[in-house]
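Left out: one protein chain. Kept in place: all the others.
Chains here go by letter, A and B, matching the order in which they are written, and residues are numbered from 1 within each.
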Amino acid sequence: MNDIYSRNALFFSKEEMRSIKNAKIAVVGVGGLGCVVSEILARMGVVSLLLMDNGIVDMPDLGRQSLYGLEDIGKRKVDAAKDALLKKVDTCKIESVFCDVNKNCPVELLSQADGIVDCLDNYESRFALEECLSDTQFLIHGGVENDYGQITTVIKSKTQTLKDIYPNMESTAKEDFVAVSTPVVFVTASLMAQEVIGNIIKKPNLVNEMLIVELSDFSFSKIKLN
Amino acid sequence: MANELLDVKALRVNLTTGEIKQESVDLELVKKYLGGRGLASKILKDEIDPKIDPLSEANKLIFANGLLTGTAVPTAGRYMVVTKGPLTGTIASSNSGGFFGAELRKAGWSLVIIEGKANKPVYISIKDSDVKINDASHLWGKTTDITTDTLVEEFGEKNAKVACIGPAGEKLVKFAAIINDKARAAGRTGVGAVMGSKNLKAIVVKGSERIDVVDKAAFMNAVKSKVDIIRKNPVTGEGLPKLGTKVLDNIINQSGLYPTKNFQFGTFEYTEEVSGEALVNKGYLVDNKACYACPIGCGRDVVLPNGRKGEGPEYESAWAFGADCGVKDLIAISDANFMCNELGLDTISAGTTIACAMEMYEKGYLPKEDLKDGPELTFGSSESLLYYLKKIAYREDFGDKLAEGSYRFADSYGHPELSMSVKKQEIPAYDPRGVQGHSLEYATSNRGGCHVRGYMISPEVLGVPEKLDPQSLEGKAGWVKIFQDLTAVIDAAGLCLFSSFALGADDYAELINVGTNFGLSTDEVLKIGERIWNLERQFNLEAGITPAEDRLPDRFKDPLPDGSQKGAYSHYEEMLVEYYKIRGWQEDGIIPKEKLEELGVA
Partner (left out) sequence: MVKINFFTLFRLELGIKNIDIDIDKKIKLRDLLYLAEDISKKKFIHKLIDEKDGLLDSAIILINGKNVHHLQGLDTIIKNGDEIALFPPGGGG
């Protein structure tokens, strides 16, 4: 009863803990959302994590990207995140890939994941990522701006795709600086991690539903999608 | 994206003239041979005279990616080195995994055809379409690990991949390997010696374009469904990831097929000491390691108590240094494997050649003075194992004789019958007496003694796809043909043979079709395999390797002295007649003109 996961094991069933352990999850984008999502998954016992990002840690990232500190400035995010995670939990196996989803997405690794977490910061990349998925993999989409965010689960064989939900976002250029408050990043990311676990243990909440998180008045609303 | 799956491009590098050409491969040829072993064998046969000296300037060395190499298809990280082999004189194709092939494909290249001979040591650097021949004087003589690190540093790309030779390739050791990613080997048939004969030390590559397919959505669905099948299969989903290929030690030993002391026995009393389980229990295994796009991860990441680190050993390698040499020291066995990777030697031929020398020494056919100052070549001596490996790689003293391979070595002392080889290449870790189909496979392999041209152990021992009686002869010739043809397809597609524990011919056909829209039936896909097989055979016949060489060493006509198959011996000659017939060949083993025409090989 003293291992890292013992308190979670009191809550989840044995079968569920086994599913969590055996799941292969890809976290795409290791910025604000990706840092928290990967940390939660690692701490909960997901052994196999794939991290993808093409960014370098920069000063403004420290305001909301939980795995990085001053000493990481200038490092590749995927490398710094991997190091940080392995310092916290050494039982997971982390593969980190420095890549641009639009250009050289490692589809050979994505195809081995059970689920993918979209922690990207622009829609062009999100659509490129979605293209690489098979019909059966789950994708947890999250996005944040200001003090609000949204989350949904995409499974091509069961739900609308991101391209269906956001058809008019296709042309929106990648915005360099998105206004965002730190709490909404952590809250949204935590809920995304919850939905990842939900999908792993076959109890997802956001299949054909979108959750809108608004910290301005602490409201959480679900919109039906179909 | 410019890098399309069906845009099959070849890089032709002439080391004599320094000329570098970029060519496109005709799509019709791709439909007939897919890629890798198939396409490169076709090109080699068209472009060289099969009778040439393999180590002469006239030979060509082709690095060939399979059709699907570099895509997301599970295990699509394999490439093949095709050339005329110096060990056997046959067409030689040697397969390797890791990441080199996929990187080469992502740089846009399906094939690199090396011609001629450089007048001084060189290496080739490839960054997408930017290709250069560079001086390699500073790398000559260096081991493969140092060569790889140096080149990655010089090239300035952290994720560049390297395939290179070690001292063994430079010294033209007949069973020198090409090593990529430090620990993955295009091991067999001496392809490293051909590379050395061309003064080519290495190829370093960095690619940046992912490969696009026609219907991406359908492709990813097919890919994912095969990944799931592989992960759910007990062999590829559990056995191989946990124990690697060394999952086999105990199975094969208990089946009485674990060749011991140069195939004098079929069981090894210290198997428990050297098995895959021992590697785990002794705490040497740190982690498993996967090649490109591989959901299996059979690679071993090992740290020995003496501080030595590396990958492996694989089942075959550990057997060659272990049971075959009578050695029970797992540390020495693992170390021997690391040494072979560093020196650029084929582990199977290296271990079995030393085993052959040990038998000759113990039988008194090998005078002590020939060993110079070296340790005595007695079975069980791990000291002599490590000592002579190094001597072989540098061709020093007695090592120079061993560097010729067991057949030429034993023959030079008047005892060729003690070389456990077919077509001069040493046979690997399954005694053919206890598995009749596999013994026919050994006898008929197009590249000499080899277990990966039609792995009959799978049905005859492991029961995949169905369990066959290993001693039964009935139907075996047909099984061998199908296994050989299907294996040629898997090789030509650029996939790992281990995927076939979980996938069948229909799955491979689906993967090929979904990526290409070729619309091939499963039968048509197997026909491609048959075409490749016949093309290779025809090359060998034209090279002067007659059907008389479709034979096993005489030892295998004697009964196994021990183990669960005690008393069994090989009946390959009886099956050979049926095999030729099923292949549509003449009774004398020659391929008739009609067959060649039917397959479009002529």
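The criterion applied here is as follows: a residue touches a chain if its C-beta (ideal position, glycine included) is under 8 Å from a C-beta of that chain, and two chains touch if they have at least 3 such contacts.
Quantities reported herein were computed from a predicted structural model and do not represent experimental measurements.
Visitor: Where does the absent chain touch, in terms of which shown chains it meets?
Guide: Answer for the hidden chain's contacts among shown chains: A.
Visitor: Based on the whole complex, identify which of A:Cys119, A:Leu133, A:Ile155 or A:Val196 touches the chain you can't see.
Guide: Missing-chain contact among the listed residues: A:Cys119.
Visitor: Please pick, from A:Ile4, A:Met17 or A:Ile165, the residue that touches the omitted chain in the full complex.
Guide: Answer from the full complex: A:Ile165 touches the omitted chain.
Visitor: Return the single residue from A:Gly45, A:Gly115 or A:Gly143 that touches the missing chain.
Guide: Only one listed residue reaches the unshown chain, and that is A:Gly143.
Visitor: Provide the residue numbers of chain A that touch the chain removed from this figure.
Guide: 29, 31-34, 118-123, 142-146, 148-150, 160, 164-169, 171-172, 175, 178, 180, 188, 208, 212, 214, 216, 219, 221, 223-226
Note that only the chains that are shown with their structure count from here on.
Visitor: Taking each chain's centre as the mean position of its Cα atoms, how many Å separate chain A from chain B?
Guide: Here the centre of chain B sits 41 Å away from the centre of chain A.
Visitor: Which of the residues in chain B come into contact with chain A in the complex?
Guide: Interface residues on chain B, with respect to chain A: 71-74, 76-77, 102, 106, 208-210, 216-217, 220-221, 223-225, 227-228, 287, 292-293, 295.
Visitor: Please output the residues of chain A touching chain B within their complex, sorted ascending.
Guide: Residue list for chain A touching chain B: 93, 103-105, 107-112, 131-137.
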